[in-house]
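One chain of protein is taken out of this complex; the other chains stay put.
First chain written, first letter: the chains are A and B, and each begins at residue 1.
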Amino acid sequence: MNNPYIPKPVRIEEIITETEDRSLKTFRLAFLNKEDEQAFSYVPGQFAELSIAGKGEIPIGIASSPTEEGYLLFTVNKVGIVTSHLHNMSAGEIMGVRGPLGKPYPINELKGKNVVIIGGGFAFTTLRSTIAYMLANRSEFGKITVIYGARTPGMLLYKEQLKEWEARNDIDLNVTVDKGDESWSGKVGFVPTVTKEVAPSAEDAYALVCGPPIMIKFTQPVLIKLGWTPETIIMSLENRMKCGIGICGRCNVGPKYTCKDGPVFTLAELNELPKEY
Amino acid sequence: MMKEMVIDKKDIAGLLTELTGEMTVIAPVRKGDNLLFGPVSDGSEAALDSVNTRLAPKDALFPQCEKMMTFTTDRQAEDAHTMQDVSEPDKQVIFGVRPCDAAGFLILDKVFNQGGAEYEDTYYLRRREKTTVVGLGCNKPLSTCFCASFGGSPFGTDGLDILLTDVGDKYVVTVLTDKGEARLKGKSGPSEADPTSIEKAGQIKESAVKSVKAGIATDKIKGKATMELFDDPCWDTLYETCMNCGVCTYSCPTCHCFDIQDEAIDTEGVRMRNWDSCMFSLFTRHGSGHNPRPTKKDRFRQRFLHKFKYFQDNFDTVACVGCGRCIRLCPVNIDVRQVVEEMNR
Partner (left out) sequence: MNHRDTENTEKIKKIAGRLLAEKRVDAVIGFRPGTVSLISAPTVARTEEEAAGLHWDRFCGVNLANYLPKREDKIAIVAKGCDSRSIVGLVAENQIKRENLYIIGIPCTGMIDRAKVISLAESPEVELTENGEEVTIKADGKQSTVALSDILQDNCQGCLHRNPAVFDELVGKKVEEAGGSDINAAVAKVEAMSQDERWNHFDQMFSTCIRCYACRNACPLCYCEQCFADDSQPQWCGKSTNPVDVKIFHIFRAYHCAGRCTDCGACVRACPVGINVRELTGKLEKEVRELFGCEAGMSLEAIPPLGVYLEKDPQEFIK
């Protein structure tokens, strides 16, 4: 019998410190065994449980796109026991990955449509996966608009990636910060405000929104005013998890389990559920 | 398939002892003032002459503390971070299970096997496969028993491989499945049932079924929208005297929440799971400190909504078997029957 709780061994190939305060690091992981790599077939929006023997597991969104072969990227915020330990690890060390888990973004539904991606802070991780996927399959999607904000320029994730995307002409990238600094020449303003300015059209479009609760609270009304509906606004939730497979009973939002029926939900679905997340 | 046999009460201990030679035997045993399920090394240790056990037998399928995998924490070791699965569990028979608890097993089955290899709880299923469940019917249900509310009965056979009926000096042994038959094969105790015993068993069953109060109705709950139940003002007062301890969840045959933790001594580590409770304040607290259910009211409401609404939405059955343990054991007498009555208004 296959045991879904046993993590597969991976090697840390590279650790990139993303933010100036060093609280966020991206880990590039590679499976030790080829069959594990082949079995790990995922879609943007899914997550995996990162396992450190002796410390525990943490559910982290997959930041890489399945089109980026041979490795997985996870961006981890240093918060507690497992993440602190992970942050102190070095390239070459072995850890475990269990997954892919969860319901992904509805990529097939997005095909042929315009896609607006709105992300805040370090919730941008699975959105990176989605953008990279769409750009690698560019012809399958309509207009791609991205609005991504962080507190300060130093807190932006994937700075190199953002530069690459900025240089392209097949994606409308809008990066903003709440507060600029001397080196920053880009937009300054909160994500909801920038969303209002960019005013992405809701016609034939889906919006993927992921960020801190306060950003979501003020962005949703902007979108609704622009003509978006709860069915076309897609969210990704976070909740405390342990098993990751809908059994341990911890991450439920009403009858739905964040780890199994989510983490991706439409706003319409969330409106029918208690706000226990 | 159904076969009726009988066994003299004085031969039960012998039967159990014989079974211990083949597999682990778990039966009600006395520990001080408590009747609890536990392994027996000799049949005489089993106590079958009483009301239901203090705690449910779910521990036999879903242990309170269970090793999931072992590993070394020595970073230099060759197999560093390789998690080793634990060995297969032993065969076991759980003896003396009341029909409500057996029905509880069927509910746990739904949780631990949600289809597809990714959603199978290997530990539970491995144990389940190797388990025979021998039930004991309830001649005298308690006033807190309400199995009938959920289609159960003091002599219900759901989830059982064998059902015993106490007819005084004997048990009528109703064999229900092949597994049950296999357990009795070659055993000295059981013999073919006589008509008198069968008739007596029928009378006892009839009288027991009559005495069980229906208890509660849950018919209206399914039709209500989640948010309608969630926002109902009844929660503002129902939760007030709850202490948010874990007694109801831990004694319940169907509660299944658990926590996963790593423990290590020197370099020998184990990832294990322990029962956890939605009643505990930290159950849903994020690493950031944010807690989706920060108040007692949130957690109290969650337990009842989960058992009687969400579970029904997902699995077409309520996650309660009417065993009445939570009613008898709650330190502040919170009565599930009263809560559900409010929910079903």
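Note that a residue touches a chain if its C-beta (ideal position, glycine included) is under 8 Å from a C-beta of that chain, and two chains touch if they have at least 3 such contacts.
Not measured: the values here are computed from a predicted model.
Partners of the chain left out, restricted to shown chains and counted across the full complex, are A, B. Residue-wise, the contact with the chain that is not shown comes from B:Gln261, picked out of B:Thr20, B:Thr177 or B:Gln261. Contact with the chain not shown here comes from a single listed residue; of B:Gly246, B:Gly269 or B:Pro292, that residue is B:Gly246.
Of the residues in chain B, those that touch the hidden partner chain are 31-34, 36, 50-51, 54-55, 64-65, 140, 142-144, 237, 240-241, 243-247, 249-251, 259, 261, 263, 272, 274-275, 277, 280-282, 327-329, 331-335, 337-338. Although one chain is not shown, part of chain A still touches it, namely residues 80-81.
Here is the rule we go by: only the chains that are shown with their structure count from here on.
One simple way to say how far apart two chains are is to compare their mean CA positions; for chain A and chain B this gives 39 Å.
Interface residues of chain B facing chain A in the complex, by the touch rule stated above, are 68-69, 71-73, 75, 80-83, 85, 111-112, 114, 117-123, 125-126, 225-227, 230, 256-262, 264, 269, 271, 273, 276, 278, 283-288, 292-293, 298, 302, 305-306, 309-311, 313-314. Residues 1-7, 9, 51-58, 79-80, 83, 93-96, 101, 238-240, 242-243, 245-252, 254-255, 260, 272-277 of chain A are the ones that touch chain B when the two sit in their complex.
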